[in-house]
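Below: one structure, written as structure tokens.
For this view, one protein chain was removed and the others were kept in their places.
== subunit A ==
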Amino acid sequence: MSGYQGKKNIPRITSDRLLIKGAKIVNDDQSFCADIYMEDGVIKQIGENLIVPGGVKTIDAHGRMLMPGGIDVHTRFQMPDRGMTAADDFYQGTKAALAGGTTMIIDHVLPEPGTSLMSAFEQWREWADSKSCCDYSLHIDITEWHKGIQEEMETLVKDHGVNSFLVYLAYKDIFQLTDAQVYEVFSVIRDLGAIAQVHAENGDIVAEEQRRMLEQGITGPEGHVLSRPEEVEAEAVNRSVTVANQTNCPLYVTKVMSKSAADVIAQARKKGTVVYGEPITASLGTDGSHYWSKNWAKAAAYVTSPPLSPDPTTPDYLNSLLSCGDLQVTGSAHCPFNTAQRAVGKDDFSLIPEGVNGTEERMSIIWDKCVVTGKMDENQFVAVTSTNAAKIFNLYPRKGRIAVGSDADLVLWDPDVTKIISAKSHQSTVEYNIFEGTEVRGGPLVVISQGKIVLEDGNLHVTEGSGRYVVRKPFPDYVYKRIKARSRLAELRGVPRGLYDGPVCEVSVTPKTMTPASSAKTSPAKQPGQPIRNLHQSGFSLSGAQIDDNVPRRNTQRIVAPPGGRANITSLG
């Protein structure tokens, strides 16, 4: 990973060279004191008494912590929703990110069902390239499923540096996929070496509950959380873990909002499932009690899915799981709408556009809730805000680590600064901040993105359009080493048996035909139109049944060892 030459840093000017002296460098594995020299957006030297060109701008860190810039793995800047657009575009959003110490974001491309993934991807690239102030990458959401989508996914992985796809278990009749479709998507994702992300909520039940709420006259934002209880989130997490296990596909659960969903992930990890959980700034920093605010606009500002849990002990619980490693990465799911946009749902909560702020606050909230409280140390802080994300999405060690050759995305962190979060001072364009009034300890003092100082002395100097699209390769080691090992184990064999030549009962091929509409009780997955087999003509032979020599392409099953000792018991009847 040496010397990535990005498109933006060809002209050599002095401002591209930077020396930080006397810093305590914090990676996810250790902290140590050293100077660090960067040039052309890349870290060139780390050590003491570095030999650097004269006239280099020097920052004296005075022993403060210098850590890899944050990676916000989940943003939705500029997201279209029914003709509206999320209030923060890529400029506003990345500016907010940088202000909070985050130097890279990964945004979600949300193709409308019916449109091509490629055209949506290109649209997002265009938006981001023209506006983004920091490096970015893109997840692609799969909002429908057919053969064409599969081909586009292959192209995106092979030619466009995408290695993560999100499926929805919620939003019935819009984005939601069936279990069978999810199974197929996961199988494709595994073959491509990508990460399966999932929005986990049971959309069928949510739809029923929404109707029930509206029927009861509950139309305000409290209906949002009442119709999406946390059990419904946990159920969907459990289901997606099951499908991921079946398909031997790595799973990544976006927006872990509740204790029970987090518990399901923690349990699955203990059973060996390759699954990652992403709590977001909102779920780590606040709770769902605000949905009952008498101020409609305020209550609506918290609307996101899965919703914030009304259980006020949730943030503390999630912070604990994040600290012990049961949850691994943090995003913001930053997707705020302004009040006029939210008001689209003023008479019906199910119409309120969903999304909360959090990209600016993410690092400080986690520091305050986890490091200040002693739940985690500064190294684990780096892991959950940056390194783990880089590893999962195959950006490591270019991103997520301070090392020679890594990108010069750095944050000089002040653990003592305190700040009160307020919509009056935040970078986002929306009127409400869901953390309004929260005092947080810890914040960025200096932020360096692509080797340039973007935050210093409280002043933000961002450049619209300077953000580069960062390509991500498939098969990240962090995720796929285990998946590959399991694939190798997963060969299935049929049992070689003699020919069954006993009597065979005559049956009607379709079951008792009371309804013409009912389909046959056959394997539903069998190809339609497959001719009915003549059951008297046995196709079974010892030589024909050796299936282990044709290589199973999808080999995800653990061998259940045929218990040899018992397999030879013959008829006792």
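Heads up, the rule we're going with is that contacts are C-beta pairs under 8 Å (C-beta built on N, C-alpha and C of every residue); 3 or more make two chains touch, one makes a residue touch a chain; residues count from 1.
Operating definition for what follows: contacts and distances are computed from a predicted model.
Between the names "Dynein light chain roadblock", "G patch domain-containing protein TGH homolog", "Amidohydrolase-related domain-containing protein" or "enoyl-CoA hydratase", the one given in UniProt for the chain missing from this structure view is "Amidohydrolase-related domain-containing protein". The chain omitted from view is touched by exactly one of A:K346, A:K419 or A:R441, namely A:K346. Although one chain is not drawn, the whole complex shows that of A:G54, A:G83, A:G374 or A:G458 it is A:G83 that touches it.
Within the full complex, the residue among A:S130, A:T155 or A:Q216 touching the omitted chain is A:Q216.
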